[in-house]
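Shown here: the complex without one of its protein chains, the others still in place.
Going by the order they are written in, the chains are A, B and C; count residues from 1 in each one.
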């Protein structure tokens, strides 16, 4: 007997269609959508507004990065439906565990552009108040944040709170051991957590078929005994319906859920990536036609929920934000070198105090040398790096650094 | 809408019955067994012989460990069907990647008792020739060996060889990130590898329901897009049928398979464990009635394949092995302290040569001091640890160490 | 039992002979009684009470909510502990043996150590990772490693190791109360060492070294399992007319420069003893920083008496690997004594 015979446990059916409420062409889906129904027009209009604003922000930041204003920026262009639906499904007290990719989720949750971008501009590793926004730092080590989300959700459950945690993950990140451990801990502990995997079909240059061999990422949920949903990630209506239900399920003691949003990364991985090495313009074009904003726009116009006046107001909001973002990213960066020592430990350490004093003295000496140098411009004994420093230094925010990757 | 509604992707059916060819009471299963058929009587008799011999060995080593002859020994009592079926399904050129639990698999593959037990007796970390037997060292860090198996299998595929790798894993080990990565790499690379998970329902003291929330471990295969089989791990016929088919499938380019054998760890985790803290005698008793050897015996007797003469010959083989094992475990351990430096690097290192010379001098000095001490027995300046040493030292093999765990 | 439940305050108990394992157990128990946000989880820490019984009885007292067996995955254990700490809990987790902390390395180094700095002090991670470490218990491979050099080389971590039951209790309580993540390294060969203790006992602050035995000729620096070895060495040395001052570091990171430096300036000679391999081991930092700061007080180079630069050996060979009093004395004998 050969194992190629189907067994009851393994599903060998080809990948199902992703769950969808509004199709590529902007029409409401009429056939069965797994019991999910279209959100009301007001909700959809709100999501539309957020997506448009988020995209404008994303495009603006990419442009600023190309100008060298930021060290790096991983764009979410094309993934707005996943990002905005995930955030919209959360209550104010819930926690979000985002990655480097998810700046627009932060924006949508109310974090100020300069606070989001502080890390990408190189000011500090995380620039916003995590407790104010209930957003963990944007995680770079892949899949690690999923475990933090499970831990926080479990703490919420132990404390009998109603706080839910939502973790954002990429398709590539699901290959990491930490993703597995997070899914398993969540299921065993029945933690109130939702995992939203944005399957944008690439991990930098590596396409999905070199990442996994299963039909869908949602299929992975079976191995943990939790519900898994395979959703059109460019359909914000479907994403919102599924993630909201998952959040509600978590909140009411139903345990974790895995939601896969099938989408596409329209931009390069980051500014230092060159996608022409691993995909064609044609590949990208296919997905441009499945744009999450356009299809919702078509639908909203068709039902009369979106007119020129509303469009104009949204565009104005987006342009204002873009202008504000430009403005704050051209403002000089303020950093205090001595702050380097301030947050490493809660308990003071004598050795760190010594190092702080050392840097402080060095900065003072450089400042003095610089003064001297400007008095006697031909002085050649000034070490090369002793340009003007002070304990709170102003930089031009343009950077010539290269090779930075998220 | 609530997520409690069933979706097409998540199977919420209760756990299926494990695949079985001979039932608890020793009768051949007549209803559908997933297309698998009972191995012939000769094969079954061979497996029976190996199981009986392996059990005798296991019981003997446990007894020797209680007497302090070994530092530790993780018994596989009750798991003989999984262990022996896995080994029997391999061709001589195939590779086995075992754990600390799988000593009887090594025995069955022809490794000598003293070579298997060298590590548990504390002579060296691995005591057999891995290339001669095509058996990797028994892995202790959980699930790590599964990746080695995938790598070896992939190398075999790249070289267009027909070598298959089989990795043994515990139920607890499947929770580790490495298990996930191994399953995924194997599936993506379509490596000729078979994973046999011995679900003995405990990870030391932790029962299965605190380890995972899915129906079966075999269900996990779905998330990797590979076949998964849920098998009665105390039915050697079923285990052998499934693992043989999986090995054959791997060999002929069909990729990896996950086989779960549902079984029970009858003994303590190791000699230093105390199972009364986490399970009752009654729990164990239930599984004693499902003994893998007894049921096969009943079946073989019922079809006339096993009679007293054969039984006697098997018993004799088992007793001979037990006697030989006792004999070699009471023989003094031979260790050469200077060998400590010989295998750390392929390229010689001056600093290690210095350390080797240091130890050599120290041993010589201690030997000299000991001679002196026996000449002048009241000498109190001899350091406490300077007992007789020589570059090849003989120890009594009894050990008083405690707290050793595999 | 919920997290909010009130337990009787921890009171004084009559003196009793306690092993280090029992002292650690009492420290966790008292911390959990005093602070409802302390939770305990890991592999086999529940009904079994841990493979060394350090968590014995805690599951029975505090129940599943506060004491639980986790799935078998160390990165998962540390990663979820981080999430719990963000939400205000104080997790105490166990790595069953220190080689089994390695799967958690990324969570420890990239998150546990860096979260506070990353968030400009907003997120504290008051987590204790208990790691039974070092050898001399006849353990098979992977059961006798000494991993302290990995943690001490990681800014953001506090790394401590008690050498006796009193410190075990006091330091573990302080570690659990600390707002910094603490790698709490328990010398497994000393789990069965006993002392007469009246709990709750408070010894020197966790971040300080202590002079355990005064001496004038040599400062012998040890921590965890080698403290007993160092004391035995000092005892033996008296016969040879050598006066050894023994320092128990207790805190590996931070390093107590003041206490150790003062001793060194008095004796002008020092040696550090640990089980881990020498190359790149923690002793290198001890020797380097003491030399930097006290060079002109030194009569001889600071010596390192350590394991060899090889993987930890099998039980039958570990006696050749471990630093012994006579090996230490022999090393001290290589100095020119003028």
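What we mean here is this: contacts are C-beta pairs under 8 Å (C-beta built on N, C-alpha and C of every residue); 3 or more make two chains touch, one makes a residue touch a chain.
Quantities reported herein were computed from a predicted structural model and do not represent experimental measurements.
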item	value
Visible contact partners (per top-of-document touch definition) of the missing chain	A, B, C
Selected from B:29, B:90, B:104 or B:152 as touching the chain missing from the view	B:152
Touching residue (missing chain; options A:108, A:184, A:198 or A:211)	A:211
Chain A residues touching the omitted chain (full complex)	71-72, 100, 119-125, 140-142, 172-173, 175-178, 203-206, 210-212, 272-274, 277-278, 333, 335, 337, 340-341, 344, 349, 351-352, 355, 359, 362-363, 380-381, 383-386, 389, 395, 399, 401-406
Residue numbers in chain C that touch the chain omitted from display	75, 99, 102-103, 105-106, 109-110, 113-114, 117-118, 141-142, 149-150, 152-156, 253, 255, 276-277, 279-285, 287-289, 291-293, 295, 298, 300-304, 309-311
Residues belonging to chain B that touch the chain removed from view	95, 124-126, 129-131, 136-137, 141, 144, 146-156, 158-160, 163, 165, 177-178, 181-182, 184-185, 188, 339, 342-347, 349-351
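Here is the rule we go by: only the chains that are shown with their structure count from here on.
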item	value
Distance-maximising chain from chain B - centres being C-alpha averages	A
Whole-Å separation of chain centres (CA-atom averages), chain A against chain C	39
Sequence positions of chain A contacting 2 or more other chains	177-178, 181, 184, 188
Overlap residues in chain C, where contacts from two or more other chains coincide	70-71, 73, 75-76, 103
